[in-house]
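Removed from the display is one protein chain of the complex; every other protein chain stays in position.
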């Protein structure tokens, strides 16, 4: 099954990649490695999840926010590579959670991204990960995510 | 001298790698580069150092916490590669310090990790580094560490 078929099965439509909010680009490829810029939980051109997880947002919303960041990362990657079927491995996932004071369940929030990558890519989606609590995130996003992927 | 001999000399026993706390894996290898997931200061299955460095933990404890994170990273790397003698270079060390308000000695805390890598790997352990203060860390760990290493 192609990745686009898998996404259809999951009822996911990749959006048109958002233009970067500055003098940078969405993806740089080097040595068959795709470096994707930090992604925010944007849907339909605006932020869907804002504020601090643990006070303004629940863990469940944080997980949805993390998943939405991944969808935006995949949209950028798809636009760069032409097809997500070229992806041979998700190498690294960095999950930054806009965290309320005392909130320490960043790993649970990050699972919203990790589980989705596994659903989309199967074993190729098994990645290394770091999850952290950020003091503040751009535009008050609830989560920000960076993905590095190998492709052929 | 092999790395395992060096570790023995330093009285370090590598633990059995902890299972990841989510749908990710401890190490991904690509292009002879090993990407290791974020490591916490876990010993004997539980967190040894928790809370904010600069208030709940001293700099010295923060350094021990950073060293313990490195030990766990090396355990994961050893399990993946079969032997740490395959490591040709520690490329990058990322040190996240759970920081009390106003605590700015993250570099001193990170030295607990950097010095240990030098002890274990000699010149192959000379790495680039970034040290940051995190607002919160998973499970309230005092430090979290990410290592990227080259191997043959």
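Chains here go by letter, A and B, matching the order in which they are written, and residues are numbered from 1 within each.
In this section, a contact is a pair of C-beta atoms (placed from the backbone, for glycine too) under 8 Å apart; a residue touches a chain by one contact, two chains touch by 3 or more.
Given the structure is predicted, the values throughout are model-derived calculations rather than measurements.
For chain B, which residues lie in contact with the unshown chain of the complex?
Touching the missing chain: residues 31-33, 89, 91-93, 97, 99, 101-108, 110-111, 114-115, 117-118, 126-135, 148, 150.
Which residues does chain A use to touch the chain missing from this display?
Where chain A meets the chain not shown: residues 20-28, 30-31, 35-38, 94, 96, 134-140, 144, 146.
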